[in-house]
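Can you keep this structure in mind? I'll have questions shortly.
Removed from the display is one protein chain of the complex; every other protein chain stays in position.
This part shows chain A:
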């Protein structure tokens, strides 16, 4: 590549997710262009003619790019979708309509946007399959607009070689289209360690650093070292740094060979489970050394759609997940939409504080049929596979809500009904909630958000969202105590479970299962196996006794086996 920074290395800092370290070339992703508001085009005929020509060329170039990508994906569903999208970019009616608008005086960018919206309206009104194609139409529009405005094409570029993907931020859709085999690391300027991109990257074991100041200056093709354990990006890394990254990856790779069940050194069992979002994720676990799935986020099925998936469509996906795990435990979370995960067909847009609004389980207040359909689909999947899923509802705040959900689930034929504890009220009354349900699972990201009154997507408040905050740990301890008294499972499926040091504290508090990105399991398994239950309990007491998050972590680290701390870069 052409632009390479000077010989001196330069460091950028952010929050790391995962423990990996890699070196690779930068591949930049760009945001979609803003909606054009400037309606007036050239005021003379020659200008309009030239603009028409430009528009035609932009569409032609976009169609050609899409066609190349389609050919590279030939024979796959993605290939078919890209071929159809390329055909949209060559559509004579669409281009004709844009040209006509420009000739009658509209600015080219405005004309492209308006002409596209006409088809968007047509497709949206038709619903079903056509409505789903709206995303493709808009992606053609964004590419043409970017080209006309002289901006880089939006989205993640096609990766020719294993690369470090760098973006201001990545939408769920961007992340979904990444060619994972070629993503060495993800670096973003925005987001937080518990945001969508970080979670997905963590799940896939891709080193990720978020909130990186200066990420927008990284240039396509330049070589960078990414250390997720320290959150440091080094431009133009020295050979020693590259060698160190390789050593770390080798050590982590060695831990992956251990396939035993989770337990402390003296044999106290702690289930090690995986967090997943799709059936494909589940299928990747078929051979994985995890004891099951502790959190299946079903909302991925619903996001980015204009209507809810049908009962049958859902049942098929759930059945695939249950089958893939081959009888291991699978905990399914019902639809968790709202706040940072809006759904076109249910989420209200007029809420001033969406995180405190109608989200998660609260959707039953306005759209009860969504929950009923989902439970029916889960029951159908259970019937089809002979595997009983554990099913839990998100964002439960009261005992009444827990009881209501458990009744709905049992009526649908689900034997194991539980709830998420993400709201302090539910944590404080865990004992009463556990009298109504079969299990609880703590979502520590949201629990921290609501305990500390800090938006978990706001990177600037990341210190407040630290899972080591003693107030958050007090609530976790209360839930674990409730679980012990009721003799029911109380797990953690938040990202804090994936921290090998925090996992020891959670075990000491009495948490019965830890669910995390599959990639984080080997380090947690190793850490648990090197500490006794008694040591874990001492660590938990030290964490709770500390007045601040930093002091708590330091006190626990002092009790940690030094070899574990070294191998895991704790």
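Just so it is clear, contacts are C-beta pairs under 8 Å (C-beta built on N, C-alpha and C of every residue); 3 or more make two chains touch, one makes a residue touch a chain; residues count from 1.
Here, contacts and distances are computed from a predicted model.
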Protein name as given in UniProt for the chain not displayed, "Transmembrane anti-sigma factor", "NADH-quinone oxidoreductase subunit K", "Phosphocarrier protein HPr" or "Ferredoxin": "Phosphocarrier protein HPr"
Options A:110, A:123 or A:361, residue touching the unrepresented chain: A:123
Contact with the hidden chain (one of A:50, A:73 or A:87): A:87
Footprint left on chain A by the chain that the document does not show: 75, 80-81, 83-84, 87-88, 91-94, 119, 122-123, 126, 129-130, 133, 137
